[in-house]
Every structure is written in C-alpha cells, then in structure tokens.
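Here it is, the structure in full.
The other protein chains are all here in position, but one chain of the complex has been omitted.
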C-alpha cells in the first residue's frame, strides 16, 4: 500500500499514534511504569481520535473531501452500476477526460451518469486535469443531457471538482459560455436529475452539472461559491485564513441542508469515506433509489416546473 | 484599374482585340487596303465575341464563376440590403471569416443573410481562406439559422465556395459533422429559405448552407458534387480533362434547371456578371422578392414539409 | 439615493448629470477624472456628455447604472421594477469585513440598493425590459437580490412578451452569500432559457469587466451578444489564470476584441452607436411580433 496521506487536522493524532506504535515495538514486560504509560497513551489516542473525527470543522472536511484516496466518480460508477457505456467527446473539438458521461444501470433503472473525474495517480490526474474540466467537457456533458432528455433516462451526477479549469485555452474556447449553456440545458431536461456531492464542489465548474431535483451531499463533501483559499486570499490577501473562510462560507453538507440548499446528507465512516468505502457506496445507492422512486412518477414538464420552482426559492432578501 | 483577368476561353478573342487596338493606334488614312482589313478584323472580332460569349461551354462558365472580379457575397449584401448587422462566431471556438452571417433588410423585408465569403485581394483572401470555410464557419451559420427560425426571419443564402476547406485542423474540428448538422438544421427551419448560386457551388461545403425552398442560379454560377478538376483527376489521373468532366457533371445553371435541381436562372450580361454587376444585383433582388412573395404566406410547418418533399423527389432510379 | 429619487432630482435640476449619483450633486460637475486608457485628465461634466468615452483615446470608462439607463432608454420611459428588494446577510458573514458593512458602504458609495437596476423602458419606441449592473456596488457581484431581480426581469418579460436587454458588469458571484450566490447562476440561466423558449429576444451588452458567475450564466445566454470596445470579459480573472498557468497572458487576452476573434461575441459596438444599434437589432428580433400586430 502507498504511504498514507496525512491531512493537516489529523497530524497531532497521527504523531501520537506513531509514538504508541514505537513504544509497542519495545519489550516492556520488565517495566510496569512504561506499560502504564502506554496504556494511558492508548486511551489518550482514543479520546483524541473521537475528538478529531467526531467534530470535524469545515476546513477539516475540505481536507477530507480532497483526500487522494477518497472514492471518486469512477469508483461510484464501478460500484453501483452495471452495463456501463461511456460516451466521449463534444463532436466539435475534443474529449475531456475530466468529465465522465455515459449510460449505466442501477438495479433495473437505466440512467445517464455524469461526473467530474479526478485521477488516481499523476498520470491519470494529468490526463484528467485533476478533475477540472475544459469547455469541451461541459459540452460533452450537454450531449449526455440531451440524450437523457430524448430517451427519458434519469440523470445522476457526481460532483468532484475544485472548479472549471482557469487556463488560457479554456477561456479561449468559452469556459463561461459552456457553463452557462449547461446550466440552461440542465434546468430544462424532462427527466429526474439527482445530484451527489461526493468530494469537492467547486463553484460554477461543479454547478454546471450540479443542480437538479435532489442534491444529496456526502458528509465530508463540500459545495461552495469559492474555495476557502481563494476566499481567504480576497478577504485577507493571504490564503492562510482558509479555515476562517471555510467556516464563513457554510459549505459543508450539514450546513447546506441547514440553509436549505441541499436535501440530504449521506453519513461517512469515522474519518472519511476513504477509510471504508463499501458502506458509502451502499448508502449512495440507497439514496439514489429513494430519490428516483420519488421522482420517476412525475411527468417531464412537471419535473421541469418543480425544478424551476426549487431554484426560484433559493436566495434570501428583504422586501 | 488593375490588369484585366483573362480567362482561358476568351484568350483567342482577347488576342484579336489587342491586335485591333494596335492597328487603330496607327494612322491608316492613306492606306485604304489596311483600313479594309481593320474593318474586316472588327467584324471578325464581333463574330468571335458572340461565338465566345453566347455559347459558353460548361468549362468556360466555371472560369467565369471563378473570375476574381465577379461580384461576391459582400457585393450582394451591400447592393441589396439596408440595416445590415453582421454576427460573428460559433460561441465555442472562433469566428470564420469565410462565412458571412447576419441580418439585413430587403425593401421592407427583414431577413437573415448567409453566404460564403471570398476576398477581393490577397490579404482578404487569406483572412477568408479563399471562401473555403472551417467547421466553425458552418457552426456560425447554424447560429444564424437558429436565430432565423426563432424570430421568423426568412433566410437568403449566397453560395460561392470551391468547397469546405480540406485541411488538418478542419478535419480535427469536425468538418464532416459541422456540415451534416447544418444540413439537418437547415432542413427543419420554419422560415423560407431562398438560395442563390452566385459563383462557385463546390460540393458539401456549398450544400451545407445551399438548399431550401428555392434554388436560383446565376447564369454562370455552377453547383457540383465535385470540381471538374478533381473529377478529371479521378477519371483520367490527370486534371487536364476538366473540360470533359465539366460537361459530364451537368453543373451549370441551365443544366441544373433542366434536370430539376434548380428552379430558375438569373441571366448575366454578355461575358459575365463582372462586366456589369448593377443589373445582376437588380435581377437577384427581383428574384428574391418574387420567391419571398410566394413563400412568406406559408406556415412554418408547411414550408418544412414542402422542403422535405422537394428533397425527397431528387434522385433518379429504377424500381 | 434611489433610482426614482435620482430621476426626480434630474427632472428638477436638468444640469445635474448621471455621474452625480456617486457624489454629492452640488460638486459633481467640478470633478476631474483620470482616463484609465491614456491617463489624461477629463472633466466629469463633459465626460458624461460623451457617454464617458475618453475624447483623447476612445477608452470606454465605467458608467453608473443611472447613466447607462439614461443613455439607452427613451427619455422618461424608464420605470424601475423590484426596487424594494434589498440584500440581507443570510450567512452572518463576518470574516475580515462583515458583509453588512460592505453592503452599507456600497449603498452609500453608489446610492443604489443593489448591484443591478431593473425596469421597463422604451428604446427607440420599442418596449423592453432593461437591466443594468453597476460595478460600484461590491463589484456588481451577484448575490440573492441580483439573481432574483434578473429572474423576475425575465419572468415579467416572458409574461408581457417583451425583449430583454441586459447591460452587464460583474466581478462574479458574491461570496458573502455563499451557496445562495452560486445558485443564482442556475436560477438566472433557467429564467433566461424560459424566456428564450417563449420565442422572445434577449440582447446582452457586456461591459468592462464581466467575469465569473455572471459571465457563466445569464450574461452570455443572449440571442445576440454585444461587447463594448476594450471590455474585459471572461470566466476566470486574469490574475487567477496567470497564477494557474504560471506564464504571462497573451496581449489583449479576454478583451472584447479577443472574445470576438475567438467566436464568443457577435459584435463589438462603440458606446456612441449602441443605442441606435440596439434599435436596429430589435427590429429584426421583433419582426414576427411586428408583422402580427
């Protein structure tokens, strides 16, 4: 196994754990005093573990959402769906590997699947641009949306992007226009749209395929108008205040349910989905099935009207 | 004025003409014999001029269709329309100057105008790629078609291209797909579509914006499945038999009316439209007005059904 | 000062010009402004008469929403809508400067309640729904109120079968309202789509600067996209792009002219011609309605 990726917030815990592991490698049979200390340390570690993982602050959750071993769109696709057929390309410029688009079957339900796609190693991350799409990625997603609309296939999307790629070529090929067109199209598809926030939900680049009839967030996924680092940069001219920014932005799953943006939270194992993905896949599948059960009976135009009504209700203002 | 462009088929005539001009610069008052010869030569020239221009063979017409001074899409736009607003770009990749797309008013009729766009000198020809569009040109045209359809504006198009550009980048960005999508879209626009062949009508690159409810050809314009040179190349492994190929392909205005592909021919001044463009503009305008008068009273769906029926009738086969 | 107040003040004292909105009315005409384009000093009174286009270099300086409305709408035709919608602080956002403070100073600086002014108007006699964004109000960022006003604009235009004209400017989404802001992108895009699906016209005028969540939603969903000369338009801001790619940006990157060359906007129209141009353009986009009537 590769070396464990240690997140900033779990560093104190990990240090104690490795100290304990060292102590346990010694022969302590003749040293009752040290044995007592070891046992105290183990208790201390247990306490700290609960403290660390049971009350994660937003910034800690952002770190979990970015954990390299966190289950990704591809993992959900593999775990949940059969008969998967991936489609490629925008039929105009290229195939963006930062976006997954295709068909898949959950149980007996045939669906169109969309998702941001991060890599699992350097090579695949370069190909997938670390999950940050170019315009042709959104245009591929739009093709999939049109297929879903035409053939009456519900759409499930998996959000996991730091954001749409902010590069020269992306701007040259109309990043803003691709996102805007995707938003307009998705608002009008006459099939159920169920969105899962599984990792990062970075701004417009997530939103382009990231709203619909249900928004279900994994416990440690985030969805935000801006990354905490960029927010900190703007507010404090310093990315170091990301923790404060993360708290202000109300970007975690539970906060998003509290303010009425998200519908539901899928709980993760202590420490994050990467610790034990199987039950997370199962819970996501169950949530998908529930959502589809509620939605598939509605007519297409009804879905579109309700989706619009949902959007229309979002926003707080005085009058 | 720039040096006159001499077409292959008019070379014998031009040679005689310059000989006559030379003779006329001499003082012949004392030489009745020579005076007689001059007058005979003038008669001969007159006879040859009629022979040359009154019975143009297809290959001669192809040369006229390509004459650098032949009126181009821009000339028709300027001569016929007021309140012209050009639109640009495909909103995805670029703006192809080989395609004109925009709004214009003929008399009181508001229209969408499309056309292939050749340059008038080397610089503008390079920018416009000598009138051979890339895929983004057809995608711009499609945007204009959608605007016409949405806002109920009849479409007039001016064909003048040797063909869609056969280059690496054009292939990479989906030349075939852009043309195919344009064909499908144009077949379904719920507004009148009046097509003028004003110069070259080169294959799929012309057809992409080149069929509709009326096809009106200028007398010396051509419309062909393949250029005579390429056809000759395939048949004889030699482009030199283009004259024969041009005859076989039935690509001239009158032939196209005869076989039922084109509806109408707009006559040109002797020698071609470049000799005196004004009456040609007028005749094109009149033909446009007549066509629109016949078409605008039809409902959108009716137009689409009749356009499809027109297409369905094209083709000859046994059964 | 509200738009209504501003217009009535203007009625009372014709010599008070649109530029005055941001400064006390009695000193407005005396203000000197430095051109961002050529650095020359311009007299505000004269500059506003020239639609805030520098007479030396042609640079298009920012206009306030009232100035823009005055420059486009037929005199006396503009009736503001939804002026009662005011921003709140839904996340109690208090990092660095509290959001409520930002709102208060934006209000004071601009005399506006929010970053967009919407209303009914006539342009060359043609009835339209018009929205104009004002960069002075927290960088014309889009929060709940901007999104709601734009959505209502499209809905009212759909109901009344009117074209929509929006003059944009924006730094992007308003981060102090968090996800409420982000979701306005989907809301406004959906509203624009419904208006378009009803066969109605929408023309967007992109002015300097238009970025982020505004560019990536309603701003570019127009039938015809016009940009002002030199306007900076994009998704990601140039600094972010530069940081990401770690190299210098090409000359002219993200300018209106760059966008035109890359096929993203239909036209670059100088401000002096904009009003007439819109009238001609609307003639085409309303041709079906004009025939029917």
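Should a chain be cited, it is by its letter among A, B and C, assigned in written order, with residues numbered from 1 in that chain.
Assume a contact is a pair of C-beta atoms (placed from the backbone, for glycine too) under 8 Å apart; a residue touches a chain by one contact, two chains touch by 3 or more.
Just so you know, these numbers come straight off a predicted model, no measurement behind them.
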Neighbouring shown chains of the undisplayed chain, as defined at the top: A, B
Listed residues A:7, A:56, A:92 or A:235, member touching the removed chain: A:92
Residue among B:51, B:171 or B:293 that touches the chain left out of view: B:171
Given B:64, B:179, B:221 or B:292, the one touching the chain that is not displayed: B:179
On chain A, residues whose C-beta touches the chain left out of the figure: 83, 85-96, 103, 110, 136, 140, 147, 150-153
Contact footprint on chain B, counting only the chain that is left out: 164-168, 170-177, 179-181, 183-188, 203-204, 207-208, 211, 223-226, 230-232, 234-236, 241, 244-245, 247-251, 256, 259, 261, 307-308, 311-312, 314-319
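Convention: only the chains that are shown with their structure count from here on.
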Chain closest to the middle, measuring from C-alpha centroids that were averaged per chain: C
Centroid spacing, where centroids are CA-atom means, of chain A and chain B in whole angstrom: 55
Overlap residues in chain A, where contacts from two or more other chains coincide: 173-174, 177
Junction residues of chain C - those touching two or more other chains: 220, 262-264
